[in-house]
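A single protein chain has been omitted; all remaining protein chains appear in their positions.
Right, chain A next:
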Amino acid sequence: MAANFAKAGNQLYTGERAYPFIQRSNLWFILAAVLILASIAVPFFRGGFNLGIEFTGGSEFTVSQSENTDIAVGQDAVEEVSGQEATVTNVAPGTVRVQTEELSDTETLEVAEALQEGYGVSAEQVSSTFIGPVWGEQISEQMLLGLIIFVVLVALYMAFYFRTWTMSIAAMLGLGFVVIVTVGIYAATGFEVTPSAIIGFLTILSYALYDTMVVFDKIRENVDGLRSQLDQTFTERVNLAVNQTLVRSINTSVVGILPVGSILFIGSLLLGAGTLRDISLSLFVGIIVGTLATIFIQAPLYARMRRNDAEIKSHTTEVLTLREQRGVHAVTSSGMALDAAGQPTVFPPLPEPEPEVEMEDDDEYQVIIQAPHEH
């Protein structure tokens, strides 16, 4: 299969095999819009997110390595000490989590003791967490601040690196999609939103943009020499770039997801809720959404933003006119000519030289070619 994969990679590279990522952008954008609307609507219908106690405030106890995981024991322990009702869940084998409203310091210690007795475990096996009601708010504020700083910095960086705002803007719009959809998935599935999950979100942003950088770098390379050839249109060259990096995109997301998946697996199965599970869950969702966004949103967005540039438009018209004259009636979406049987073939020679093309003695003709780097 790896061989097929490599062969496919080769065909994708030449443009012989091509998926119309850019050409079908209307479809992707409609799908994206639907997903975005759903992601915004779902939290309304579900009554918001399943916020962890970091956001609501409260106390949490974790009894680990206990033989007894009876939920009633935990409820009784809390009831006895504070008269409150507690949410007790068996989060993993041998691990019980008890969540209550905010308890005072002394009550926290008392509940911890009652849990030790109830479950017959040592003090070593009971962990407690107390979180004030504004803690989560503060984390959210800091994270929002971090998000804004990061987006601004990276937008500037990308604009500087690619020497164009178009790519930067396309990347950021795509990032918005990643954030909204990942958050939407969280709302829809009812996964708990904790500070660790929020760390995960921020990491996703980094990952998604990292992935975009790699693909955009290839697009830049393909588009840089656009005007020096008359075989392919701008759209086809962008599409070729996405197809050429497709194998890398797949390999990267698989390699990214494997370790994250193993944390997720171990975290949720053996540890229950906690830092590991929360970070890895948001990353797991985000890596998939981020990779898809680069291919289906960010690259098509860039192509759409640029394709009406006067220069590109005239080039496209020229290419299409020439195709008529050269008798090429079918191309793959990455711009490889197809013969009548639909088999990949060579572009026939360009028609008779244009006026600016001069004959030369030891060669057919000479073309004034643009400098390879136009920007």
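Just so we're on the same page, contacts are C-beta pairs under 8 Å (C-beta built on N, C-alpha and C of every residue); 3 or more make two chains touch, one makes a residue touch a chain; residues count from 1.
As a working rule, contacts and distances are computed from a predicted model.
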Omitted chain, identified by the protein name its UniProt record gives, among "Pyruvate dehydrogenase E1 component alpha subunit", "Chemotaxis protein CheW", "Cell shape determination protein CcmA" or "Protein translocase subunit SecD": "Protein translocase subunit SecD"
Contact residue for the chain not shown (choose from A:E101, A:D217 or A:E318): A:D217
Residue of A:L27, A:A72 or A:I266 touching the missing chain in the full complex: A:I266
Residues from chain A at the interface with the omitted partner, ascending: 2-3, 5-7, 9-11, 13-16, 54, 62, 64-65, 105-106, 108, 112, 122-132, 134-135, 138-139, 142-143, 145-146, 149-150, 153-154, 157, 161, 195-196, 199, 202-203, 205-207, 209-211, 213-214, 217-218, 221, 224-225, 228-232, 240, 244-245, 247-248, 251-252, 254-263, 265-267, 270-271, 274-276, 279-280, 283, 335-337, 344-350, 353, 357, 360, 362-367, 369-373
